[in-house]
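What you see is the complex with one protein chain gone and the rest in place.
Chain nomenclature is as follows: A and B, assigned in order of appearance, with residue numbering initiated at 1 for each chain independently.
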Amino acid sequence: MIPISWYLILGAALFLLGMLGFFLKRNIIALLLSVEIMLNAVNLTFVAFSSHNGQINGQIFVFFVLVVAAAEAAVGLALVIAMFRNRETLNVDRSNLLKW
Amino acid sequence: MIELLFVLFAAVALGSAINVLVQKHVLYSSLSLILLLTAISALFVLMQAEFLAVINVIVYAGAIMVLFVFVIMLLNLPADEDGVDRLRWLKLLGIPMVLFLLFMVVRTVWKVETDAPAPQLAGTAQAIGASLFTDYLLPFELTSLLILIALMGAVVFAKKDL
Partner (left out) sequence: MIEYLSSRDFLILFAKMITIFGGVMGALAYTTLLERRIMAFVQMRPGPNRVGPFGLLQPIADGLKFLFKEQTVPGTANVLLYYAAPIVSIIPALLSFSVIPFGPDLKIADINVSLLLIFAITSLGVYGIVLGGWASNSKYPLMGAMRSSAQMLSYELSLTLSVVGVLMIANTLSLTDLVKSQQGTWFGFIPKWNIILQPVAFIVYVLSGIAETNRLPFDLAESEQELVAGWHTEYSGMKFAMFFLAEYANMVTVSALATIMFLGGWNGPAFGPWWLQMALPTIWFVLKISGFLFVYMLVRATIPRIRYDQLMHFGWKVLLPLALANILVTSFFVAVL
């Protein structure tokens, strides 16, 4: 039997890696991928708690997180396509027209 | 034996997550993310949530990541060029800070006690379906609305001319 703290630490490590990528990457698709890493870490933590407490609610919530991730990935990629069509680059530093 | 499996899948998950961040070309990052998703599905199976593990592969690795890979291939994106790296100090400072944050989490979590043996949970389709369609019916219907809105939004944003 694996103690739950192992899963929680793994989830935290993955979440922090995703956060690191989100802060440090400049490519928009890489940012979206970092968000997906964070969502997966959260899924892992939910399922760990669900199996530790013997309740099914954690797994139901993972279901909803999956749906939201799908919707967000679809709309995010559509925005990426629109942005690429207009600016020819995916570097977020170059999309600074609103900057003073 | 099961600890060995956990260490193996956890190592694959951490390695592919680090690979997502390290690669310059975003296609290799997406392929590493697919590996991460299969490692997390394997960890779900270790926690007796096999229905969710298979759904994770079907939805996330089999559909969402295909969308990512499609967009990368259709836009024909080059590898990120090495320009002026204005974030270099931030990157050097960021890694120790993240490690410090991880250390704080480990210190909090390590003391969680498993005094009573866990009640057995069956992560089968029956258990999830029974709860999803009785207690959580309203969020379920709302997610269908959410997907419809996302569908319309994606089509509108990606059209060439409205």
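The criterion applied here is as follows: a contact is a pair of C-beta atoms (placed from the backbone, for glycine too) under 8 Å apart; a residue touches a chain by one contact, two chains touch by 3 or more.
Not measured: the values here are computed from a predicted model.
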Name every shown chain in contact with the chain that has been left out of the document. B
Listed residues B:A17, B:I34 or B:M47, member touching the removed chain: B:I34
Omitted-chain contact residue, chosen from B:A10, B:V57 or B:L132: B:V57
Contacts from chain B to the absent chain lie at residues 1, 34, 50-51, 54-55, 57-58, 61-63, 66, 69-70, 73-74, 124-125
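Here is the rule we use: only the chains that are shown with their structure count from here on.
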Whole-angstrom distance, CA centroid of chain A to CA centroid of chain B, is 6
Report the residues of chain B in contact with chain A in the complex, numbered from low to high. 2-3, 6, 10, 13-14, 17-18, 20-21, 26, 29-30, 33, 36-37, 40, 43-44, 46-49, 51-52, 55-56, 59-60, 63-64, 67-68, 71-72, 75, 77, 80, 86-87, 90-91, 94-95, 98, 101-102, 105-106, 109-110, 112, 114, 118-121, 123, 127-128, 131-132, 136, 139, 143, 146-147, 149-151, 153-158, 160
Contact set on chain A toward chain B in their complex: 1-10, 12-14, 16-21, 23-27, 29-30, 32-34, 36-37, 40, 43-44, 47-48, 50-57, 59-60, 62-64, 66-75, 77-82, 84-85, 90, 93
